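With one protein chain removed, the remaining protein chains of the complex are shown where they sit.
Think of it as A, B and C in the order they're written, each chain with its own count starting at 1.
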Amino acid sequence: MIRRIWSLVIKEFIHLRTDWWLPAFMLLGGVTELLLVAWATSRPITNLPLMVLDYSKSAQSRALIVGLENTGTFRAAEAVDDMHEITSALEKGKINAAVIIPPDFDDMMVASNGQPTLQILLNGAESTPALEALRAVDGLARDINQRIIIQRLGLRSDEFAGFDVSLRVWFNENLSEALYTTPAELGLMLEFTVLLFAALAFSRERELGTLEQLLVMPFSSLEIIIGKSIPVVIIAITDFVLMLGMIHFAFDVPIRGSFFLLMVLALAYLLVELSKGLVISVISRTQHQAFLLVMLVGMVDFMFTGYAAPVEGMPQALQWFANLIPAHHWLYIMRSILLKGSGLNVLYPHVLALAALGLIIGTFSLRFVRRALD
Amino acid sequence: MDYQPAILAKDLTKRFGDFTAVDHINFNVQHGEIFGFLGPNGSGKTTTIRMLLGLMKPGEGSVEVLGLKVEKDTSKIRPRVGYMSQRFSLYNDLTVLQNLNFYGQAYGLENSLLQKRIAEALHMAGLERHENTQTRDLSGGWRQRLALGAAILHRPEVLFLDEPTAGVDPLSRRAFWDLLYKLVSTPLQPETNQASLESEMREQRGVTVFITTHYMDEAEHSHRLAFIQHGKIIASGSPIEIKTQKMPGDVLEISPSDAAGAVKVLRSAQNDGKLPLNEIVLYGSLVHVIAPDILRHEQAITVILQNSGIQPGVMTVIEPSLEDVFIACMKS
Amino acid sequence: MNFRHVWAVMRKEFHHIIRDRATLFLVLFTPTLLLLLMAYALTVDIKHVPIAVLDYDATQTSRAFVQQITAGQDLDLYAMVYSIDEIDALLVNGEIKAALVIAPGFDRDLLSLRGMPLQVIIDGTEPNSGNFAVEHISARAETFVDSAVLSQWQPAGVSSDSLSVLDVRVQTWFNPDLKPRNDLVPGLISMVLGLPALSVALTLAHEREHGTLEQLLATPIKRAELLLGKIFPYVVVGLLNVILIPWLAIMWFKISFNGNFALFFGLSAIFMFGVLSMGIVVGVFMRTQAAALALSFLVIFFPGFFLTGIFFPLASMPEEMRMEAMFLPGTHYAIVTRGIFLPGVGMEVLWPYAVMMAVLGLVYIALAALFFKKKLG
Partner (left out) sequence: MNEKIVEIEGLTRIFKKTRAVDGLHLIIETGELFGLVGPDGAGKTTTLRLLAGLLNISEGTAALMGFDLNNQPDSIKPYVGYMAQQFSLYGELSALENLLFFAELFDVSSKDLEERTERLLEFAGLLPFKNRRAAHLSGGMQKKLALACTLIHEPEILLLDEPTTGVDPVSRREFWNILTELHLRGTTIIVSTPYMDEADRCSRVGLMYAGKLIECDTPHNIRKKIDSEIIEVWPVNWQKALDKVMELENIKEVQTYGETLHILVDSGERQLPEIKRSLKKAGIEVRSIRVAPVHMEQAFISLIRRIDA
């Protein structure tokens, strides 16, 4: 039995070697892609284009502009002379925000009872940067307010500690986006790789006609499944290690928990995804169909990983549904082990969930695929 | 132990929707026999083979291979049979050697034995210098030979061959049939550990071969034949039996100066009712005319041909070829 | 260019798509299904973030403050704790996303206006919820301070008016409530419409694998004709989605569509051409469908997802990545869709993007034709 499985494994690897784009994609492609994507997306939102229409042209207004630039959110502000330029830039989507400083800004700031106003225009067509811009302007306004209040109330600045809330970020002291985004992106690529390759396992042989020959050989269906799965798992786990190494060294993502535990659970997760892929593989008649199904299934999973939006905010039904998604648990586990150093004592609900799902999906897949092959 | 044929099909039927691909066919194949299964494209041959192999569930009826029920004991049967499918039994992106290795290992051949068998297969297929060629780069004939080599690597007791010689050159086809004869006439040796007891218990018989082919000259060398058409067996028996029973007349072989012209002339005469012939066939550079008691018409044929300026050449009554019989059967 | 050839290939491809029901269904509806799904899952409002509070001050003021921050739906008080260790445990277990620590003397410092000794601890592994908590607490703290100041200084003539000195008037254009869904859905169209490109990448490899390419090459068809003929049916499939998707966005997600639909349709067609040409380049280089699939994930799908500025503003990306994004038709199309949906701008603004997409399409198809050998060996 081992020998027969082995012969299949060898055959699958030879396929991969002749069609070398596949493993290249899985191993190097995944890592390179992750590097690029992580590089592009792991920065906080900065450098947003900003326009300033300064009617005041005073020391106060210049200080305000410098203050805006110092928030780090904006690129050096572009000074313009009339409102029309701002309108057109907003329509063209050239800027995310614009600030209009009224002519009396300076006077109002200096006057003991003055109420300076500031007009902010945000481009709502890109809500994420717009929100970020709003946040930055709000922060700056708060600072200025405090300063003026202190001044006007005649408080002594050395006694005053400020009203800012101090912030501590645990597990991610520098609030690096990379720690958050890269594990999720890794998860996405890993999932697609496994699903895609598992989905091709049988759909490819069926489309090319070799499946029939495989089925008359003295393989049991179990042996075929195992033989087809081993190469996928080997490559996927290698891919995982490579990608993990990459985000660890290039993006300083720590591995605070047990590496061993992480690998064991990664393997478990891969097996679950593999099971799903194999089901897709036997229900698809062509590789094209298999691919489209992978897209659907993969994206559904990805939505529930909490990458772009926290699952807690979803409607109750979807939150409940998220618990049925292996990727949801896996990503939680991976983040916790990497960033929090959590162990089994903490992770057990998710590990159990993953195991249970794995068992259900795996058993179903095995029975389904075997039936389809027999 | 009760006597068991190597393959036994009872009332085998398969329907696809309204279409009955295989319609209550019955046959058996004895151990050590070459059984030719002939029929036009789309007559149900491949469907039958798939059912015999357990790749497809029969709609009705049952199949036994080596005394075992195919549906129940698939896993016991598989190691003991070999199958070469019509077109796709090899992996195109694997090399010759890799394909053979895969087959051998899949059937559990031990290393030294595997190497020996692979060497034999390569020799038989004439691919010794091409071990490392990718299969997709082989010519059609070579691919077929390699596929056959792979199918017999594990010395199966029953061999299912679906058009094994399609596209193979005559020289290799003969080599292939020599090999088949050798396999059939050499008693099976329990080389592998599995099933050794059983093989020893069986008499000294060789491999059983179930083969489909479109080369009727090849089919002539089968021990027994069945003709299938529209899913039904319309004739079966040894080639001689079939020829004598199913032939609608005698065959006169003519070697005229212009064979194609001769066929035209004779056909028009046949259509005009001047010549009561059953069949006029162009056979390479020869013409076969078929009718009961053909010698009666020899004179008339000569005259008709000469009138059209065609030299009739030598005319001899020959034993009908299987191809003549096949075509006659299919047309009736 | 012989348009009859293109037409012939095109009709053939149509038959391939249409005759296989399962594939037809998947090709037609995968983009829409994905959009629906993503629109739901990606644009949730953050609510009910569980926090813990460690109140060292334990005064009436501090209790009032806690009361105030946990009042609405935004933050839920998960537990009152008594040590930092407890917070640590809760964070590690993932039971809370943030914790508020009120230092001793909160009451005193606040009333004497010496400061606001508050600390917020957030779970850095999920900054979305954490940041939300910080913002919420900061905002509440501000009003709390204001009222404290007011209560102290009112006698001295300070009014609530004079406390909010700098009056920031925010005007949000195009999407007044800054609802992410309003711009994300149009943006996502660019991603899901990229999917047919992956199908196109498969078709050439499919013909190679099935041996039909050899026959095709023996006909007088020109390379560009063949490639264009393969692209167009998928343009049409994509455009069916272009009709379906805005309808879905408008009727289902209640997103306003302020632009000109004909313009949207036309520019979508140009985008489809661009992105499908990219797909065909992949198809030209890969011999097997599996490899074509793998490569198109690499160069079409993932970049289309991450690099086109749908989720991450292009402006914030490194210069090199911005350059790379320019080569993706999706980058330009994302701007187009958002522009047409929300500000409802017209060609006077969008023409550069239209030109870029068309140029990219032509470059890619030229590239494909250049490298597509009309020979076997």
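Keep this in mind: a contact is a pair of C-beta atoms (placed from the backbone, for glycine too) under 8 Å apart; a residue touches a chain by one contact, two chains touch by 3 or more.
As the structure is a computational prediction, the values presented were derived from the model and not from experiment.
Enquirer: As a test of the contact rule: which chains in view would the missing one touch?
Expert: It touches the following shown chains in the full complex: B, C.
Enquirer: Write down which of B:174, B:274 or B:296 is the residue touching the left-out chain.
Expert: B:174
Enquirer: Check the options B:10, B:24, B:69 or B:214 and report the residue that touches the missing chain.
Expert: Once the missing chain is taken into account, the touching residue is B:214.
Enquirer: In the full complex, which bits of chain C touch the chain not displayed? Write them out.
Expert: 2, 4-5, 7-9, 11-12, 15-16, 19-20, 210-212, 214-221, 374-377
Enquirer: Mind pulling the chain B residues that touch the left-out chain?
Expert: Output for chain B: 39-42, 86-87, 126, 137-142, 145, 163, 166-174, 177-178, 181, 214-218, 220-221, 253, 255, 259-260, 281-286, 323, 326-327, 330-331.
Going forward, only the chains that are shown with their structure count from here on.
Enquirer: Starting from the mean Cα coordinates of chain B and chain C, work out the distance between those two points in Å.
Expert: Spacing between the chain centres: roughly 62 Å.
Enquirer: Any chance you could list the residues of chain B touching two or more other chains?
Expert: Expected reply: 93.
Enquirer: Listing for chain A: what residues touch at least two other chains?
Expert: 19, 208
Enquirer: Using the touch definition up top, name the residues of chain A that touch chain C in the complex.
Expert: Its residues touching chain C are 19, 21-22, 25-26, 29, 33, 36-37, 39-41, 43-49, 75, 90-93, 96, 113-131, 134-135, 137-138, 141-142, 144-145, 148-149, 152-153, 155, 159-173, 175, 177, 179-180, 185, 189, 192, 196, 200, 204, 207-208, 284-289, 291-293, 295-296, 299-300, 303-304, 306, 308-310, 312-314, 318, 332, 335-336, 339-342, 346.
Enquirer: If we count contacts the way the header does, which residues on chain B are in touch with chain A in the complex?
Expert: Spelled out, the residues of chain B in touch with chain A are 50, 53-55, 74-75, 78-79, 81, 83, 85, 87-94, 98, 101-108, 134.
Enquirer: Can you check the complex and tell me which residues of chain C touch chain A?
Expert: Against chain A, the touching part of chain C is residues 20, 22-23, 26-27, 30, 33-34, 37-38, 40-49, 88, 91-94, 97, 109, 113-130, 134-135, 137-138, 141-142, 145, 149, 153, 158, 161-176, 178-180, 182-184, 195, 198-199, 202, 206, 209, 286-291, 293-295, 297-298, 302-303, 306-307, 311-313, 315-318, 321, 324, 335, 338-339, 341-343, 345, 349.
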